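What follows is a single structure, and I will ask about it in a moment.
Of the protein chains in this complex, all but one are displayed in their positions.
Now for chain A:
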Amino acid sequence: MKRKTRRLWLVIACVAGLGAAAGLTLSAFSSNIVFFMTPSQVAAKVPPADRTIRLGGMVVAGSVHRERHGETPVNSFEVTDGQAAVTVQFEGILPDLFREGQSVVAVGSMTPSGGFAASEVLAKHDETYMPKEVAEELQKSGKWDPKFGPPPNAASWNAMTAKDAKTSSRGS
C-alpha cells in the first residue's frame, strides 16, 4: 500500500470518528442541556412542563412540609431567590445537608399547576458551600456581593422569607 493511500485511509477514519463524535455531541446537546433558573426567572417566564431545569435558591424557613401519599413520602418546600418563591414537590429522601434557610438546587420540571416536581434535590457536602448559580443570582439581585466579604450566614438566610425579601427589595 502506498503512503498516499494509507494517509487517505487515516484521514477518512479520523473524519468519520470525529464526525460521529461531533454529531452525537450536537444531537445530545440539543435534547439534554439543562438550564438553571431562579424562582424569579420562573415567575417571569414559566418553562414548558417537558423541559428539565435546575431550580436554585434558598429554602424558605418554615416552608418544609411532609406528607405521605400511600407509602411514598412526599416533601414540599419553597425555594426563593428573595424576589419570588416556587413550591417544590419531591418524592424521596432529602439530602443530609438539606436545611431550611440554606441554598439548594432542585432538578426537575414545572407542573401544570405552577409547582415544581423535583426528581433530585442537591445540597452540597460542605455547609459553607453555596451552589455557584445561586451565588451569582444573589449577586445579580444585589443581595450579596463577594467583594464585600463572605456570604451572610445561615441564620440571616433563615430569617429571609420570600415575603421579607420582597419588601426589602422593594424598599431598596
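Here is the rule we go by: a contact is a pair of C-beta atoms (placed from the backbone, for glycine too) under 8 Å apart; a residue touches a chain by one contact, two chains touch by 3 or more; residues count from 1.
Everything below uses one rule, namely that contacts and distances are computed from a predicted model.
Undergrad: What is the missing chain called in its UniProt entry, if the choices are "Heme lyase CcmF/NrfE family subunit", "RsbT co-antagonist protein RsbR", "histidine kinase" or "ABC transporter permease"?
TA: "Heme lyase CcmF/NrfE family subunit"
Undergrad: Tell me where the left-out chain touches chain A, residue by residue.
TA: 1, 3, 6, 9-10, 13-14, 16-18, 20-21, 24-25, 27-29, 31-36, 54, 66, 68, 71-73, 91-94, 96-97, 125-127, 132-133, 135-136, 146
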